[in-house]
Structure formats: structure tokens, C-alpha cells
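Left out: one protein chain. Kept in place: all the others.
Chain lettering (A and B) follows the sequence in which the chains are written, and residue indices restart at 1 in each chain.
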Amino acid sequence: MSTILAKKPSTLTDLPMHYCPGCGHGIVHRLLAETFEELNIADRVIGVAPVGCAVFADDYFTCDTVQGAHGRGPAIATGVKRSKPGAIVFSYQGDGDLASIGMAEIVHAAVRSENITVIFINNAIYGMTGGQMAPTTLVGQVATTAPKGRDPKMQGWPINMCEMLSQITGSKYLARVAVDTPQNVLKAKACIKKAFENQVNNVGFSMVEVISQCPTNWHASVEQALEFVRTKMIPQYPLGVFKDEGAK
Amino acid sequence: MTQKTLRKGNEALAEGAIRAGARFFAGYPITPQNEVPEYMAAHMADNGGAFVQAESEVAAINMVYGAAATGTRSMTSSSSPGISLKQEGITYLASADLPCLIVNVMRGGPGLGSISGAQGDYFQATRGGGNGDYHIIVLAPNSVEELGNFPKLGFDLAEKYRMPCMILADGILGQMMESMAFNFDPVDPNKIGKFDWAVDIHKNGRKKSKVFSYKGDNLIADVTERAKRYGLIEKTEARYEARNCEGADVILVAYGLSSRACLEAVSKAEEKGLKVGLFRPITLWPFPSKALKEVSQKAKGILVVEQSLGQLVQDVKLAVGDSVPVGLNAYPAGGQPDGEQILTAAKSLLTGKKEGLFDLQTHAEGFTYECKRDLSLGVQGDRKEVK
Partner (left out) sequence: MPKIEVDTNRCKACYLCVNVCPKKCLAPSKTISKKGYFPAQQIRPEDCIGCKMCYVMCPDVAITVLKD
């Protein structure tokens, strides 16, 4: 009789994910699913899926889900949470979604300190649409709409969301993590868990930014993509907890 | 039925919505609908609901999307430019088959336009307004009493057919005060019942609910199914009011505030020896085409009175075809109709004169129409042949 040390959480459906090989989305999905199991909240989680690569995320979680318009996740989550205060509501968003078209929604969800959890996947590129420049694209990074690399004179500089949102009184927990190594994945898990515990404890707006790899649109092998995370992404987007008022 | 009280239109609407079981409201300030969010801010929480002043109309309608997904009676209100911003959310609500109530207290347009009442959003409301093949149910009240009672009807229809419903009200209707009574008992939201499609807290391994807008390969089936529902709605839910149409020479067609001016025209017509009736669509979508065609069979003409530049008249033409002449008495851009002017136009229609009439035939016959915008007289002008 063998014991199971680790396996796919029951809070994920059996449907194989559509993400490209080596993409970070799947790792984050699993961390969320494990968190739902461990906090025993699976029966009351309602997820808000975005527009972007994770548009099909609603198929992968066993919880109830709402999939809405690009950038509006925090507004949709606000509507769900205010109508069902007992639910644990999370919005899952990419960088174009959250830091470009949905900038007003994320900022004001933080301003109102909506008691929701936001998972922000930052891979510095528009994935689903085929590699266009994102608000978080690094200086010099090539994208289909920045074919010579992002030039600050033309396209400005990348935006650091955790640092920006930390200036807002209503944001209560802000952490930036990566999923490039097992160590970082375990740290990411701890932060995601904290962000959901905060919601259970009515702390207020919590967001975890995940620096994720996009081998396909970075035109890199999985190995090279992880190297890019370590040597380029993390220097621009330092990892750590930027705000933790849930601890008080 | 409650006792008659004097209420401002926007406040009657807000109170009516709460009575109808609305328990989520998100909105953004814009004139002339501000009393609605203000009333909600003051009373929603006391009724166990949630009020959110959103960061934008876009956010407000998406909050409604989230709240509606939980099966809560959810609504937003705005005025014309704000409704344009909400179109993103409205098309998503339609595609996700979510019931909700959207209120447009119309003002002048296009663009920022003006804050005076207008009816220029008819096309936007009745044709969908956002991207894709869809409709929303559109209710057009013409009194403060209807404004207060339509939220109940709106929510009931929205839930019955799983689609958004809009109350299309004129700015003046929202701002004016009238004696009114509610014709329904307050709805207990807990007794509306649970919807199997709504997202909720799972209990006892209930099947996963998924509210979504991306249909991919299933889009054809999805749109086709909705089209069938639309067909049923057109057949069964068209609402209208017909007054003095029997034996009338001219039937006025107008909705909302314009229909109130038409009532004045109807009452004055008899003094002047004219036989004038009024056909008032109450649902703008579905448009009561069949009923209009029937009541207008023996009329000598139909005069469409609208506070817009030839929008309602298109549905009237679609309904009656060439069976009866159709004239247009238009008051666009904040112009206000008046009974006397309507009668002048009605007379013109019967006598072949031009006064008070916007000539519908010019374009079709290869003429342009030079508009002299004179709000006191509606739209008039001279025909000019195109070289």
C-alpha cells in the first residue's frame, strides 16, 4: 500500500490545462487549489477569470467561477463579494489586464479595500494576443509592438504595481513572488495562502503579484525563460512583501 | 397598492427598485440621474443591500455583472454618455445571460451634449448598443408612477428571460414630481428563489456554476438559442397603450415624455374637429409592431413624435410598411414637444403641407433636406433637389 506524498489537488478539475509548455500559470493554479484545500474554503470560493491566457481558468477550478471583461476583474469581484459576503472571492489577472486596461479597477478596488484576493500574473508580455508590449514589458525587451525593444523615449518605463499600490491606504497585503525555482514556488504558496487568510479574516484588499515565465512569447526555451526571470525580471521587479497589515 | 404620494421621478424609480428587491446598486454620478445613486446610498444598506459608488460607469456595470452572477437583483443607473460607457458590460451581461436592470435617464447628445431631457438613445437601447448580436428588453415609462413601478416589471422580465432589461426614461421624467403610487407589494429578495445558474457558496457538492462570456466554438449555438428566446419575447411581451385610436384619422406614436405632450394634443384635437389617437409603445424592444399595424389599418396617417432625429420612426415604418403614410414631428437635441405643434404637424400630414413635418421621403426620392433647427416648431425645412 503506497502513501501519496503529493498529487493534483481535488480542487482542480481533471481537464488538462491549455497553457504552453513551461508557462507559469499552471503552477499558480495549483498553488491556489492547494490553498483552497488547506484553508478548507473550497466550498465557498468564487473565482473571477480574466480575458487573456487565463480566460479558460474557469474550467480548471472546481469552485464556481465568473469570467468577465478584460481588466474588470476587480469590479466583477466587488459585485460578487458585496452580494455574497460569505464567499471567498478572487480575481485572477494578467499584466495587460491589470496594469493597463484595468488600472482604474485595480486601483479603486484597493482604495475601497475590497475584501478580495487578487492574483496578478506578470510575465511582461501580452500572451494570448501573441506577444505585444505590456505595461510591464522591460526596457529593451522585444515585443511585436516594440520590435526594436521597449524604448522609454517612445513607450515609457515598466510599471511596478506592488510599489504603486502600496501607497494606497486601502491596500492591506501586497507581495511579489516568482515561480522560477522550487524555493520561490514554496514562497509564492505562502504568500498566496496569506492573501486568502486575510480575506477569511476580513483584513481587506490583498494582492500577490507573480513574476511568471512566458517561454512562447519571449521566444525562449524553458531554461532561457527561467534565466530571464532571474537576470532581467527580478531586478526590475524585486521579490518580497511590500505591505502586510493583516499581521497586525 | 400604496397611497398616492408626491415623488420626484428619479426617487420614485430608486424606491421602486428597492421595493422590487434590488439589493445591489453600483453607479457613477451624471446629471440628470443623480438622485438615483443618492437615494440608493441613503437606503440600500438599511434594506440589507449593497451600494457602491464606482470609479467609472465601466466599473459600475461590471460590478453589476458580478452581482448579477450571484443571482442578486442588481442594477445601475446613468444618463446617455454614461450608458455609452456601460455598453461593454451590457454586451457581456447579454452574452452571459445575466438578468439585471439598467436605467438610462436620457439627456441630449451626441457627446457631452446637454443636460436637458432627450430621447436620442433609442437606437442604442433597442439595437443592443454593444458589440454582437443581442437585444435587451427596453421599458419606456411616461409618468413618475410608471418610473416607480417598472423596476419590478423589469426585474421580473429580466429573470424570466435571463437577460438585461433597461428602463429608458427621459431626463425630464427623472426630474419632475408627480403624485404616484406603487402597484405592488415589496418583494422579499429571499423569496425570489435560487437560480441554478448563479454562482454561490457550494453546499452538499452542488454542481459547479460557471458564468462566462467566451463561447468559442459554441457561439453559433449560443446566439441561435438566444434568437429563439428573442422571438418568444417579441411574440409575448410587447406592451403598449392605445388611446382614441378607434376611428382616428391620425394616430400619434410616441413613448415617454413625448407621449405626454401627445396626450395634450389628443385632448385638444376634438376641439379643433380632428380625430387624433395615441399609440404609445411601452416596450421599445420588443416593439409592439403587430398591435400598431392593427390599430392603424383605418387611419389616414401616423405621426411619430420623438425627441430625437428620426429613430422611433424607423421602427414604426418597419411595423406598418406602406399600409399607411408616416410623418415625423421631431424635437431633437433637447427640444420639448408641445400639443399645439403636434396638432399642426398632424394637420399638415392630412393636408399635404410641410409645417411641423420632417420629410421622410426626401432621402428616398433623391432629395436632401435642409434643416432649420427651430426648437419651437420642431424640425422644418425646404426640399432641395440634389444635382
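Observations on the model:
Methods note: a residue touches a chain if its C-beta (ideal position, glycine included) is under 8 Å from a C-beta of that chain, and two chains touch if they have at least 3 such contacts.
Bear in mind the structure is a predicted one, so any value in this text is a computation, not a measurement.
The shown chains contacted by the absent chain are A, with contact judged over the whole complex. Across A:106, A:133 or A:185, the single residue that touches the chain missing here is A:185. Mapped onto subunit A, contacts with the missing chain fall at residues 2-9, 12, 16-17, 19-27, 29-30, 181-182, 185-186, 215, 222-223.
By our rule, only the chains that are shown with their structure count from here on.
With each centre defined as the average position of its C-alpha atoms, the distance from subunit A to subunit B rounds to 41 Å. Residues 23-24, 26, 50, 52, 54-56, 58-60, 62-70, 72, 74, 88-89, 92, 96, 199-203, 208-214 of subunit B are the ones touching subunit A in the complex. The touching residues of subunit A, when paired with subunit B in their complex, are 42-44, 46, 48-49, 51, 55-56, 58-59, 62-69, 72, 75-84, 86-87, 104-105, 107-108, 111-112.
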